[in-house]
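A single protein chain has been removed from this complex, and every other one stays in its place.
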Amino acid sequence: MKLLLAFVIVLVLSAVPYIGIKYAGMSYEFGVIVPYAAVAVFILGFVYRIVKWAKSPVPFRIPTTCGQEKSLPWIKQNKLDNPSGTSGVVGRMALEVLFFRSLFRNTKTELKDGPKLAYGSSGWLWLAAIAFHWSFLIILIRHFRLFSQPVPYLINLLENVDGFLQIGIPTLYITDILLLAAVLYLFIRRIAIPQVRYISLVSDYFPLLLIFGIGLTGVLMRYFYRVNVIGVKELVMGLIALKPAVPADIGSLFFIHLFLISTLFAYFPFSKLMHMGGVFLSPTRNLANNNRMVRHINPWNYPVHVHTYAEYEDEFRDKMKSVGLPVEKE
Amino acid sequence: MGLIDILSGKKEIIEKKWFDMIAASYPVNASSFLKNQKEQFANPVGNTIGEAVHTVIDVLIHEGTNEKANTCLDKLVKVRAVQDFAPSMAVDFLYMLKQLLKDELKNEFHTGGVYEEFLLIESRIDTMALFSFESYLKYKEKIYELKVNEFKNMAFRLLERANLTFEFKDEGPAFEKSVLERDTVK
Partner (left out) sequence: MTDELKQDDLVKINYKPPKKDWMDTPVNFRHGTYIYPARAKNLKYLDLPNPREWSPTDEDWKLPENWKDIILNGMKERLDKYRSFKVFMDICVRCGACADKCHFFIGGGDPKNMPVLRAELIRSIYKGNFTAAGKILGRLNGARGLTKDVIKEWFYYFYQCTECRRCSVFCPYGIDTAEITMMGRELLTLLGCNVNWVLEPAANCYRTGNHLGIQPHALKDMFEMLLDDIEDRTGVKIEPTFNRKGAEILFVTPSADYFADPGIYTCMGYLMLFHELGLDYTWSTYASEGGNFGLFTSHEMIKRLNAKIYAEAKRLGVKWIIGGECGHMWRVIHQYMDTMNGPADFLEAPVSPITGTKFENAKSTKMVHITEFTADLIKNNKLKLDPSRNDKLRITFHDSCNPARAMGILEEPRYIIKNVCNNFFEMPENTAREQTFCCGGGAGLGTDEMMEIRMRGGMPRANAVQYVHDKHGVNRLTCMCAIDRATLTTLMEYWVPDVKVTGVHELVANALVMKGEKERIVDIRGEPLKEKKGEDDV
């Protein structure tokens, strides 16, 4: 049900620009207004969310420690999993953000029942997550060839590496395959593993399907139904230069692609996709475990009622004296 | 072909089906975890079920002694005694096996010849079921015993102190009686 709904939403989202372009001739709306609006929503929304998070203070330093603390000089500290200073924290965050260190912890393999190797399912989760996120990033960077004239050297280099298999014309990019495969895996996993299906919401299926739609339209455009790339670049450069103009004959497939991307951008700040920004603000990961070395300040620390020693002694003075415990007041 | 040979041939499928039936007695999303996580420390419950399933069927087919099966059954019942099961459900997995065997052997029953042998196996399963019931009760009693012990440990020194004062003050018949009672508690 949830799944079906997500699917229908993505289909509708794909149909909207198709109908708009084909039958209403709304290429300006879909080529200019929608992308501008989406980017505006994305930037404003993203900043809003980050500011909103940042506005809540971090009252306590609560890192989750995953290795030996810094204590006596002869005990070897695990600086990455239990950092005590900034460099360690940066290292820990880098491992976390770039390589999904915590997710990787799941990939324990054990010998069981003789020679049979059992892999935790989460090992595949880590692999798919890495494949997905990195492919997405590389594909995004590759798209910068549409944003710049001349195309920077680094982007050309990246394209060459990505297409090193040299298969087909146009050259097959590995990341295209990886992205679609990884999204598909993450999607199937959501349906196939009962625990995960049980917790999944429409807002979990939807982004996966949306990104799959983006990837699929992109692949179709590149390998099967070629669109007018010169026109696309013209449009994009126009958008960048704030002198938007829509060249004719770009092809409705491109507009579907663009519209889905716009949807992703606009949807991003209001969804769980914000984990991209949130991971940097997670207090269990981005703080050093130097609690007993450096005092952490809680901005809203307020005085509380305590049971003072004087009150305590008043209640128990006689009993304390009877067994020779020293008291303040006789 | 005798029943043992038939069962030997179907061993793997019976083990799998029986395991699935037991796993199905857990919440839907837990049963797949029990089945799929093979690592013994990450999934102790699934592992205990697997071991019991394997051993019981092995014992039935290879005419092993029940004792071998009992160890594993005891372990499994120990787990189920602290899970969310009504007593009947906690030990019903052997009845599941009986039903499973009946289903699996339906054709053979019709062609005849194995029914007598099956009755023998069935009665062995019944014996195991009775054993499991005893285990279940043993562990339920254990739970209550633990509750009492825990209370004693928790205030060990306080109780000791209370007992001491009692011991020295109440001499005479009442004291002796209390000492006797204390010993029986121990």
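Order of writing sets the labels: A and B. Residues in every chain begin at 1.
In the analysis below, a residue touches a chain if its C-beta (ideal position, glycine included) is under 8 Å from a C-beta of that chain, and two chains touch if they have at least 3 such contacts.
Just so it is clear, the model here is predicted, and its values are computed rather than measured.
**Q** Taking the full complex into account, what residues of chain A touch the chain not shown?
**A** 2, 5, 49, 52-72, 74-76, 78, 81-82, 84, 96, 100, 102-103, 105-106, 108, 122, 125, 129, 193, 195-196, 198-204, 270-272, 274-275, 278-279, 281-285, 289-298, 300-301, 304-309, 312-313, 315-316, 319-320, 322-326
**Q** Going by the touch rule given at the top, which residues of chain B touch the chain that is not shown?
**A** 24-31, 33-34, 37, 39-45, 47, 78-79, 82-86, 88-89, 92, 95-96, 99, 102-103, 139, 142-143, 146-147, 149-158, 160-161
The rule we apply is simple: only the chains that are shown with their structure count from here on.
**Q** List the centre-to-centre spacing of chain A and chain B in whole Å, with centres computed as mean CA coordinates.
**A** 46
**Q** Quick one: which bits of chain B touch chain A in the complex? Just the residue numbers, please.
**A** 28-33, 36-40, 42
**Q** What residues on chain A touch chain B, complex-wise?
**A** Those residues of chain A that touch chain B are 108, 110, 112-113, 116, 118, 120-121, 193-195, 197-198.
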